[in-house]
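One protein chain omitted, others in place.
Read from first to last, the chains carry the letters A and B; within each, the first residue is number 1.
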Amino acid sequence: MEALRAKARELLESRTVQVVVGHEQGSVPGRPRPVFVRKIEDVDRLVAGEGGTINLAVYLLKPEVQALGRPALVADPAALRTVLQLASENQIRDGALVALALDDGRLTELKDLAAIEAFVAERPAGLPAEDQQRIAEIEAMSREDRWTWWLEQFSRCLKCYACRAACPMCYCPRCVVECNQPQWVPAAAHPRGNLEWHLCRAMHLAGRCVGCGACARACPVGIPLDLLTQVLARQIEADFGVRAGTRAKADYVLASFRTTDKEDFIR
Amino acid sequence: MADARTLRRESLARWFEAIRAAGRRILAPRARGDTTAFEEVTAPSEVAMDCVQTTLSPKAAVFPRCEELLRYERQGKDLRVTDPPLQPPETVLFGVRPCDAAAMEVLDAVFSADPPDRFFQTRRARTTVIAIACTQADAACFCTSVGLSPGSTLGSDILLTPTDGAGFAADVLTDKGRRIVELCPEAFGPAVAAQERRAVLAQVPVRFELKGLSDRLAALFDREELWVDQSLRCLGCGTCAFVCPVCACFDIQDEGTGRSGARLRCWDSCGFSLFTLHASGHNPRHLQSQRWRQRVMHKFSYAVGRLGRIACVGCGRCSRACPADMNLADHLQALAEAK
Partner (left out) sequence: MGCACHGDGNGSANVYRPYLMRIERIIDEAPAIKTFRLVFVHEEEGRSFTFLAGQFGEYGVFGEGESTFCIASSPTRKGYIECTFRQVGRVTTALADRDVGDVISFRGPYGNVFPVEQWRGKNLVFVAGGIALPPLRSVIWNVLDLRQDYGDITIVYGARSVADLVYKHELEEWKARGDVRVLTTVDPGGQTPDWKGEVGFVPAVVEKAAPSARDAVALVCGPPIMIKLTLPVLEKLGFAPDNIYTTLENRMKCGVGKCGRCNVGPYYVCKDGPVFTFAQLADLPPEY
């Protein structure tokens, strides 16, 4: 933590960055919250991010935060994968930020996307055992039971869109559910509207979700949304050999083809 | 005229049975994983009695997250519009907190103002509120800062105050409450001494001065940097508005085809970026800081002039549920103390 604060001080003093996006102590012990440190005297507010529920990379594309200037992002591996995925989608330029990777208490300064790529490559993301267990349980259900189970989960959805707001990949200025010519996805929180929203969102994240889990942590009614997107991510990897958040330059897997793809209708 | 009695815990089951036998459904806090919400229960054993506060408020009982306002159908050249069936069941809301009971009064002020909203009024008329006073609070609670207390009776038909492990002091406050008691009068005994119940109530420290708050906030309207700083971490979702027992902003959506369908209303939030977007593309509140300011001003300043009351009951749900930890009491304290 001291290394982080010292680094933050150095970056702010040298004007390398104008804001350090990190964590500070929150209302609940053990659950730090986002902080945007701009003044040297506030650097001591920075704490380690364990227990934090937000993927800080979500702030990189918010106009209010962009207006603060060049950021240093205190990043766990999931946030670093997010930066790479956003870069591959042309949302982040190389050199637009400094990443301060915190891994096992150790701080590494990553000045460009190549450095972030190398760092991420050394730490392949696996699903936590608990999530693997839950996915296995769901996949062990029959199709009918699985459908009923997910419908029951979605029936609690309020359409608060906390999942969308917390997801760094949901950066569309006008989300599909906010389009009304036509209204592709119903806006209201009834069972069909909820189902269509979550399926649509999962599909829009297929091949893009980096598995940070912020969506599920943000959901006020505890719907395990990350399991849905994780299963799709696994499917994408099995079918196309590609994982989101590994390269700064990558075509979107569902919008590109290779001549070695197994489908031949495109030839 | 308030009527004081006692209710023993072991009599609850008999009372619940009597209520249900009389054709009323009981909505009470039920746990579902890590969250709690007001759902139908058949017995007191199903009620999550010990949670400080539920995740979701009971407002869905009188203001559902989605409801039909009208139906339409075209038959040839004829267009018929009909009211949807509005026969909500007689409902007993059991185990709301005094803050939630007070919230019913705020909702009433919004929906009963001219022209009255019959959807809300019908449901409200068929809902009896049985509150349980709070013996515990957490850091997110701030009812005492908005003119309420863990033992407040505002909005309740019956207030149950835990006295000792064995039971409650029961204040029957309204005719509605009396009718529910009369369904099972044998469950109730004579009153308990007043000083016993004061001792059990939770201590909720006052976080900010309420008097003059609405004017002080109005004076801070143009202090952009305050609103920007507070809202930087806000993600612009609708969680705070949706878990809030008072927030009642809604959207109206048509669903259907040219031939038949319905006009619905569903929960909405001033925090969403498109809430105030004009068809022309102009958005009077295009920044999150402006939307955050609107939330605070609407609930703590404008509502005082419009409704005669603060549109917040200090339940703390927004602070607990917010993914970005936008702690409302903290923010209000900072605003109240701002120079």
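Operating definition for what follows: contacts are C-beta pairs under 8 Å (C-beta built on N, C-alpha and C of every residue); 3 or more make two chains touch, one makes a residue touch a chain.
Bear in mind that the values here come from a model prediction, so they are computed numbers and not experimental data.
Novice: Any idea which of B:A248, B:V296, B:V313 or B:L335 touches the chain not displayed?
Specialist: B:A248
Novice: Just checking the interface: what residues of chain A touch the absent partner chain?
Specialist: Spelled out for chain A, the touching residues are 180-181, 183.
Novice: Footprint of the hidden chain on chain B, which residues?
Specialist: Residues touching the hidden chain, for chain B, are 69-70, 72, 74, 79, 81, 83, 110-111, 113, 115-119, 121-122, 221, 248-254, 256-258, 261, 263, 265, 268, 270, 275-280, 284-285, 290, 294, 297-298, 301-302, 305-306.
We adopt the following convention: only the chains that are shown with their structure count from here on.
Novice: Centre to centre, by mean C-alpha position, how many angstrom separate chain A and chain B?
Specialist: 32
Novice: Which of the residues in chain A end up touching chain B in this complex?
Specialist: Result: residues 26-28, 31, 33-36, 53-54, 58-59, 62-65, 68, 156, 158-162, 164-166, 174, 178, 183, 186-190, 193, 214, 217-218, 220-222 of chain A touch chain B.
Novice: Taking the complex as given, what residues does chain B use to touch chain A?
Specialist: Chain B reaches chain A through residues 32-35, 37, 55-56, 65-66, 139-140, 228, 231-233, 235-239, 241-243, 251, 253, 255, 264, 266-267, 269, 272, 274, 287-289, 319, 321, 323-325, 327, 330.
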